[in-house]
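The following block contains the structure, expressed as structure tokens.
The complex is shown incomplete by one protein chain, all other protein chains being positioned as in the whole.
Chains here go by letter, A and B, matching the order in which they are written, and residues are numbered from 1 within each.
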Amino acid sequence: MRTRMARTRSALAALLLALAALASGCAATIKPWDRDLLAQRKMKLVPSDREAATDRHVYFSKEGSTGGAGVGGGGCGCN
Amino acid sequence: MQLDRRSPLRARLGAAACVLLASAPAAPAAADTSTDPAPGASATQLELSGLVYGEKGRTDVLEPTVRVTRLFANGQSLTAEAGFDAMTGASPTGGVASLRTQTTTSASGQSTSIPASQVPTAMFRDQRESFDLGWSVPVGPFTATTGGHFSHEKDYRSLGANAVVTLDLLQKSVQLTGGAGMNRDRVDPVGGAVRGLTPGDPLGTAPDPKRVTSMLAGISRVMSRRWLAGVSATREVERGYLTEPYKVLDVLDPATLETAQQLREKRPELRTRTSVLASSTWHFGDAGGDVGYLNYRWYTDDWGVRSNTVDLKWRHDLDDRHWIQPHVRGYSQRQADFFRYYLVQGEPLPAFASSDERLGPLRTVTVGATYGFQVPNLPGEWSVRAEYLHQWGPGKLTRPQAAVAGGDDDGGDAANGGTVDLMPAVHIGSLLVSYSIGF
Partner (left out) sequence: MGAPGVARLERVDDHFAGRFTAMASPCEVLVDTDDPRVADAALEAAEHEARRVEAKFSRYRDDNVVYAINHAGGRPVAVDDETAALLDYARTCWDASGGRFDITSGALRRAWTFDGGDRVPDDATRRAALASVGWRRVTWRDRELTMPAGMELDFGGIGKEYAVDRAAARVAAVTAAAHVVNFGGDLFASGARRGGQPWAVGVDDPGRTGAAALWRLEFERGGLATSGDARRFVMHRGRRLGHILDPTTGWPVDGAPRSVTVLAATCLEAGTLSTLACLAGAGAKAFLDAQGVRYWIVE
């Protein structure tokens, strides 16, 4: 069993790798004539703010994890 | 009209151009059902939603919310949101199901009898109001957003503020995000706070407020014409009174494994959480094609809770006005270090202990779908989402035989030993209806 420190370290390493992958690559920007699909409203990382907010509230009160995408939202007495 | 000579082609084009330039720009055609504000013009967006949520045998929640966003000509925007939760039902106390009936005391001061073999719960009725305000300002390639939050329940009050900055690079192909937030929550338990790991000795003072500081960093990127991806990480530190004021821990008699005593749970006063979220959105086919949204979140904290979450949504447009989006989510959690289903009399008391199932080993599977539609001749967009959530965990307790001498009030239960489920499955259904319109 690896120690918690070692697991956190390797997790952070994986994170840095993912960040590097995202930040690097051909720094080719996407040409304006290729942004047709991207202009659609459904092309987002989070399809619905309302559903995401509802999920955050539901899972905060039913599970032990939080977070991932936002900061400083609301607290409630349900956990 | 031009006086120079015109070719027949020019005459034809000129005539057609005359008609075109004289045509009245109509009010938006029937096909234009945009609720996005027109660029450069101020516009208001209103969203109403209602959530109905029910746990089988447990809680029912009704939650309407209203959100208004106003976009100004200079690119700034203001958002205000108000929400109201009405909650009723039963919440597990943390005690262990028994082969005899038990009575429990609840936060609302009511008393109830629990049939055998069921996890004891306490009745509650509560309501919560919440208000959020946000203001967003574009500054060159940056966008700065600040927000505030206030919410209030009978025994809980939360205040929060946050600031997030995003930076667009490479003609909006890459976006960096950085943010920080703070919360200050105060809990005021009914009956006053009690000392942890005691049967109910009062704490004597009001519990420390819960102070949370959180930080966020993320990057998202347009990978190709049809693929968006992003990674973000958050870190939260919570300090203060983090114990659940009404949860109890059963202390079992070592011989019969029946509850001999109940103690209030106790959690540390510090919790550091880290989570990393990787997201990917992929557009299949051309305009009108399906879009898949895949998320994976890894979470860990210094209480020992570790979890993995996978979430997949699939958007399919039925036509211009209707779409469906099925959804499936899987969650798996490892228990907190101090999680205990129960304590056993005679063993030394741990420093911290909680039998709150939400800190235990559990799995959740969610299956659902959203249906989005526009009503003909009615502006605005609707969406309806139905979801089913199934949560379960391991943990069984087998009691030795002859635990009970006959003649109980409740008219009987096993005179032999039996096995009870310490974390019985939870079934939750929810329905979320939203309506959004722009002016």
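Just so we're on the same page, contacts are C-beta pairs under 8 Å (C-beta built on N, C-alpha and C of every residue); 3 or more make two chains touch, one makes a residue touch a chain.
Predicted model, so just to flag it, every value in this text is computed and none were measured.
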(Q) So one chain is hidden, and I want to know which residue out of B:T59, B:T93, B:T143 or B:S214 touches that hidden chain in the complete assembly. (A) B:T143
Q) Where does chain B touch the missing chain, residue by residue? A) 2, 4-7, 9-10, 12-14, 16-17, 19-36, 38-41, 73-75, 138, 143, 168, 172, 287-288, 319-320
Q: With the missing chain put back, which residues of chain A would touch it? List them for me.
A: 32-33, 35-36, 39-42
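To be clear about the criterion, only the chains that are shown with their structure count from here on.
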**Q.** CA centroid of chain A to CA centroid of chain B, Å
**A.** 14
Q.
Give the list of chain B residues in touch with chain A in this complex.
A. 36, 47, 49, 51, 53, 65, 67, 85, 126, 128, 130, 132, 147, 149, 151, 153, 155-156, 158, 160-162, 164, 170-171, 173-174, 179-183, 185, 187, 210, 212, 214-216, 218-226, 228-234, 236, 244, 273-281, 283, 286-287, 291, 293, 297-301, 305, 307, 309, 313, 315, 323, 325, 331, 333, 336, 358-359, 362, 364, 370, 383, 385, 389, 391, 426, 428, 430, 432, 434
Q: Would you pull the chain A residues touching chain B in the complex into a rising list?
A: 7-8, 11, 15, 18-19, 22-23, 25, 27, 29-30, 34-38, 40-48, 50-51, 54, 58-59, 61-77, 79
